[in-house]
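This is the structure I want to talk about, given as structure tokens.
Some chains have been omitted; the remaining ones sit where they do in the full complex.
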Amino acid sequence: MSTRTLDSLDLGDVPLFDHHCHGVIPTDVDRVEFEALISESSRPATAGTTRFDSQVGFQVLANCAPILGLEPFCEPDEYIARRRKLGAEEVNRRLLRAAHITVYGIETGHGADRILGPEQMAEMAKAHQCEIVRLERLAEDVFERLRDTGTATSTEAVAEIACELDARLETAVGVKTIAAYRIGFDFEDARPERREVEAAAARLLAATGSIRLDDSVMIRHLIWLAIDRACVIQVHVGYGDDDVDLHRCNPLLLTRLLRASIDSGARFTLLHCYPFHREAGYLADVFPHVYFDVGLGINYTGSRSEEIIAESLELAPFGKILFSSDAWGAAELYYLGAMLFRRGLTAALTRFAKLDRWPVEQCERVARMIGYDNAARLYGFDPLGLIGGE
Amino acid sequence: MSTRTLDSLDLGDVPLFDHHCHGVIPTDVDRVEFEALISESSRPATAGTTRFDSQVGFQVLANCAPILGLEPFCEPDEYIARRRKLGAEEVNRRLLRAAHITVYGIETGHGADRILGPEQMAEMAKAHQCEIVRLERLAEDVFERLRDTGTATSTEAVAEIACELDARLETAVGVKTIAAYRIGFDFEDARPERREVEAAAARLLAATGSIRLDDSVMIRHLIWLAIDRACVIQVHVGYGDDDVDLHRCNPLLLTRLLRASIDSGARFTLLHCYPFHREAGYLADVFPHVYFDVGLGINYTGSRSEEIIAESLELAPFGKILFSSDAWGAAELYYLGAMLFRRGLTAALTRFAKLDRWPVEQCERVARMIGYDNAARLYGFDPLGLIGGE
């Protein structure tokens, strides 16, 4: 039994594997742009209000301002001015390094032309990186490319998607689906039939302009392609922007798909999940191939994030919980995601240790599982060499 | 940065705009009647139990008894006897003034013949008042009146409803819908067509006896009338009496209606919301025209209300959160609603200040936004002149 006291619980050195995030914007932003970056709404703040008057806004003023050399709770305009004076590169460098994230698992399918790529992120943050491929974006790119050639058949398009996915998976460690945004989770769980898929492909090849994949058959097909390849499949769940019908992306609606894929070798990571994180914890408890995190919600609930993190530590075995920031664009979101996660996890584990005498060593072991080991094992990517020959 | 310490956080002087409540009963009540007033059930307490043995009942005994000159946790019968000895008027005056509510936003469509009207409430409480019109009651009154004349057509009835609404809105600051109770939220979000509305009106004109509006077409029509007038539309959400199918009034089911009305100028305030307050906070976050409160649930969760209030301070920007008591009938419910709200908000803000160094001035500013400013701006009713020329 431990002889170390709880006062020595310090998770500052626990390595973090941010298994789902994106890149930072490398250019300066003005106040309007910055407020948009710290919001999930597609609209500007309501007249008479500012996005700084929110949990995440207060986090920026409280905890990021000092990293940029400002007093906590300076004026928002002062914060933006300081950001511009330092320049985006310096701001990004300071905040990313302060985040102290060891591995960035970067999903490259959203606004990739505006943000740094995986290698640039790793260099900026002095960290490791791996890539996650967004299925819908991959398919959209294939359909637009083949459509523009003018000669591809639907059969060829379906083959090309599989081929392109295989090529990407030579380096990428997993895939992501945004079925939540495009079709909700109340979809048919069965594998779509070949002729259905080809018919969907034909429709997509006939589309004009930029293609936005919201075809249920094709999205199910992409998910099953990934299942067949025994991929780690990241699934957007719950909280996100106003494009989502939140009640249609309750992860429990995935139950039958999870049951159908239980012996496939594929594994599912349910992302974000707020306010369905207890439901996600249940799925991670009863299905051996299901994992989850409460990223995104951590940043956006700010001073309340300790409670969300504590709620994520209920049903799910400790080996099934992951860390992510889901940051995109603003370097503040990586820093806050990591800092708030470490803080909330420390608070929860300290509470458990007080209630039930969890030894410090066990607290640290659980923290390292959630922070790094689980993701390293799951994605088969362990640059620190911590998980051994499993 | 603040030089004041957190110990000075005292929200006792924060003005409260109770944007959704009703009137008190001006007459004495016996124990059975009082127990019914502190319950959302349409039934008496289960045999062998009393409504005093509940969170709200314990609140009455703990915190209202002293205001009536009794020891905390006196016997329920003693409480009722004291209430009758003082008389309803004195009881109401004491409790309403102790509530220290500055503005009462009074919804007049429920049991109006048994309770005080807005002006009487304002006088009793030495406070300001404004009125909210219940759409379904307005329509029921119009249909009953026209039906009883025996000559009105459905076209005339539809016109009369619009006319009556315009007349009421000359003084009222907003409307309320109880679609949750009557049809649930899984209704078609599109504006109903003229001929559908007239057919519904014809059915209602042909009804006998007292009219209870539960026609989906007509209720949707009323909501769209209010949207067209860029009203503030209060929506009953979540917790309420056993007349509601709670799972059918999850506010997420309103997502498409909210999307369809985003640029209309109308604003929606989601009332009560328990246990869907996190879902409501999400909607208030991503939709610029959505606000919410956790009234009603505060009173009925009593000693647990601090947690509900803390949970309401997660995703939603601080400028989108409101205060209400949803009190009806018993003066205790206004006092408890206000006291518990101030207490819970103080506890939450104190916690945030400790975690993230929120300055006292920022805590007070957030409290004033939620307590008064947001409602004053939203309803355009600012008797204290606090929100300036916005």
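The first chain written gets the first letter, and so on, giving A and B; residue counts start at 1 in each chain.
Note that a residue touches a chain if its C-beta (ideal position, glycine included) is under 8 Å from a C-beta of that chain, and two chains touch if they have at least 3 such contacts.
It should be emphasised that the depicted structure is a prediction, and the values quoted were computed from it without experimental measurement.
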{"item": "Number of identical chains forming the whole complex, with 2 shown", "value": "3"}
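We take it that only the chains that are shown with their structure count from here on.
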{"item": "Centroid distance [mean C-alpha coordinates] between subunit B and subunit A, Å", "value": "37"}
{"item": "Residues of subunit A that touch subunit B when the two form their complex", "value": "39-46, 48-51, 53-55, 57-59, 62-63, 71-73, 239, 241-242, 245-247, 274-275, 297, 300-304, 306-308, 343"}
{"item": "Residue numbers on subunit B that touch subunit A, as the complex places them", "value": "1-2, 250, 252-253, 255-256, 259, 262, 278-279, 282, 285-289, 310-311, 313-320, 351-352, 355-359, 362, 366, 369, 377, 390"}
